[in-house]
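Take a look at the structure set out below.
Just one protein chain is left out here, and the rest sit where they should.
Going by the order they are written in, the chains are A, B and C; count residues from 1 in each one.
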């Protein structure tokens, strides 16, 4: 199911970076919703390369067309197909080193997997593939916000060795994040990050980093035991983003150094006013909260009503302008020096992508849960 | 698909910790294989609690019965059902605090999700559920080893703050790992880990840690673009293990601090003799290797022929013997002090579980790849 | 997904006719339901061979055990595993012609598919496999009846050339059907059917026939466009029953001979009192009924609120006691004369199997629809 994900909110993406275009089909979007196309376009624009001096100069409008499933702005309950034409498909830049396997790219693995590859760009491994996910994910985000109040906010948490303290005081909105081009809402850190990126860029090099994410207002009860634990599905979604090499939920790796008594999140009756991001309970089951959130809002694979927190690792972009040794399709040693368009740092653009794949995952968990227990929906829906 | 995973090697687990028993159904196991039941029993025994002084005193034989799909030791191609009866189902220990939500357990989330819960043990959130996965996963391990030479080896890499250098010199076999009860093959580290666990135990506390994994002899070409990237499916599998809160592939979080030129794995022609764990290429596509393996054997979501490396974070066991504040089902503040059987540290027992879920993932990717491209199978199979 | 079916009410069956036993795992059964085990046992007993003089003398109690997912009679929301041990596994009867391919059986096709086969009985092709489906399907039947009022009633409509007029006046309940052993509620037809079966039995021969089905109280809105049309999913479910070779929905083949003006079902306002089996509309959408029901309760693949009607064709049992020519595993011409236990006519026993697979299909459609549109559930649920 390589290009399809989800059980009920089922997304299929298609398209290569240098073919006619890229898109996605969403099957399972409920009927009768007024689709907010501006919102989707905004998120696509956040994802787009060429947004500032830190990014690749490639300019693509990434304007989407809806090919089906919507009539006069209202969803029909039938598959919604999004399509974005490739307008800047300059394969030529790539042709120069068409027969060389670029280090740490998917060139070699695609070749040996399929026995065939196109000399043009990254094909499905290109970050351009994520356009379909972002469109489908932002539609999910709209529904999650309207029906449950859920809001997902991601940001750049570190670039190279420049870390930030944002995990401890996460932003409330995308606007806070988008204040600066590097999308780190802690401005002193942001400044240092910009320096790091510019230095790498001047050197023809690239940098990696981490993305932080918080999801507000997640009602308790999303996710399923065993294979569809919410953490498991979120990890799969995040690790399917190009260049993502690590995923943490809640305390993650640092939590392994604590004792149980230090790590456990103590339940409290909800006498004090609910925290932002905490939701009321359902019939027969009390409302609780926890005094800390090292669980990252998920216990036993199921959301507990506290904000969901995650951290993702992105390796430095594989494409660099420095000369590198490599091997060509004939198996001979050679060297390459990449031309073409590429970012010294994909982290800022990864922010909307991360939000989108998380929203896809939550949307599917939401529909599964309201199938399993409509009474749950009765209690937690915010839509009147 | 909460309790089912896989597209072609499809595993469904069932069973609670305190019901009649636990098991799994494997649909899609190829026909005509001589099933190695000793091997499966051995892995189940490695997973079993009560194996030594570091572990819970709970004694369960975990002997499995095959209910279907095998005739005179040969697989029929039909579903193979594994079943292990619960013989030591003392729910009583748990009854004392049946109406209290144990901190950082799944008690509350199950209650609010289902609106119903059993006062006995952890239900599907119990690590006992993993028995079915271990049986199904070790059958996969046998097939992967016989048909491709693939071998997965996991070990305890750190306990609490006691880290080890094993990621840099990983063990070749499970025997190396099982030399010591704590399953860390670096003996000085193992000693310190034991101290850490015993100290926590004496204190009625618990510890977490990390598991390292290496997979040898993975042929290039496993995994699919986009949603079924090998890293994504492995992350999902690992994060679905109870208490797992973090996952890294290859360089993971530490790789985010390198520049692209430092991180990229340079391709080399395979003039020097193949490294252990490296496999020959297929028709028309050359054989390569990389001079480093920060990609952890996966590029673009597809195996590249180098060993696959991963690291997993496990939080400290939630059950501790210390008195803790909590809330009961009536929403009232209360305290609990756990009795019952529990481990101060689950890491050593997690080793075979991690191996098993990884083998399930690789097995499914293998069958998908040989469907997509039987020529690939022709070249990479080790079975004559 | 050979042995698994369903998206949300997901059933996996396992077991061979001559191994340890047969069973099913149901994943996705809602939590908190009081499971009616007597009802399930009753349906299993209806399916059981050896119930009368028309049937095989094989006596098996088919008593089921629940291995998981239920605590004190209440469903937990976790997988429910049903298991029935084989107590009468006399493979010996079969061994005599173990190496001969029985005509019109699955012996040859299993052999060439798997390259391996057991000489014992029919394996997964045996009608004994349906035990798991009947258990899972009767649990679905209970839920459908309690939550929506849906009731599925099947009967033997014809045996060989003996047809009955029951399709035009279908029975209301299983009790009407079970009045006579042959399960045809039109008694004069039933008598002639019994004669037909006994004649075949005396001759060492077998007979086929048709099963009629009606489903009462199906609310409008079940089923999905395109691939999961209700008729398509029902056809798949029915054609997956051993020996089923034909499926009709509504007017079926005979409807092809009418003109559109004769065939169309005219909508009527629901001024006259609702027909039995007709349900009220939902908010904003009026309640209608049709003056005829040639659509068989399904239009555009979606239920329209009228009773669903179907007819299924079952070929005569392949096993007969007459000597037949055949071929053995060496490819040589030979003859065989079957011993072993077998029915001259499986139709009466097929009645509960047909009901069960239909209920599995409706249950899954129901859960999918309440995920897509919880307001729909609000209006059509009969449970207060």
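Just so it is clear, a contact is a pair of C-beta atoms (placed from the backbone, for glycine too) under 8 Å apart; a residue touches a chain by one contact, two chains touch by 3 or more.
Please read these numbers as outputs of a predicted model, since none were measured by experiment.
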From C:49, C:170, C:185 or C:220, the answer for touching the chain not displayed is C:220
With respect to the chain omitted from the figure, which of B:294, B:349 or B:373 is a touching residue?
-> B:373
Considering the complete complex, of C:7, C:118, C:189 or C:217, the missing chain is touched by C:7
State which residues belonging to chain B touch the missing partner chain.
-> 7-8, 28, 30-31, 77-78, 225, 367-368, 370-374, 377-378
Per the touch rule stated above, chain A touches the missing chain via residues 1-4, 10, 12-16, 19-23, 25, 27-28, 31-32, 65-71, 74, 76-81, 83, 113-118, 120, 123-124
Touch list for chain C against the chain that is not drawn = 1-5, 7, 13, 101, 103-106, 108-115, 122-125, 129, 158, 160-161, 200, 203, 205-210, 220-221, 223-229, 231-240, 242, 244-253, 255-270, 281-288, 290, 294-296, 298-305, 313-320, 322, 324-327, 329-333, 369, 373, 375-376
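The rule we apply is simple: only the chains that are shown with their structure count from here on.
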Given a C-alpha superposition of chain A onto chain B, how large is the rotation in degrees, taken in steps of 5?
-> 180
Farthest from chain C in C-alpha centre terms, which chain would that be?
-> A
Where the centres are mean C-alpha positions, what is the separation of chain B from chain C, in Å?
-> 39
Whole-Å separation of chain centres (CA-atom averages), chain A against chain B | 25
Geometric centre distance via CA averages, chain C-chain A, whole Å = 45
Where chain C touches two or more other chains at once, by residue number = 28, 31, 77-78
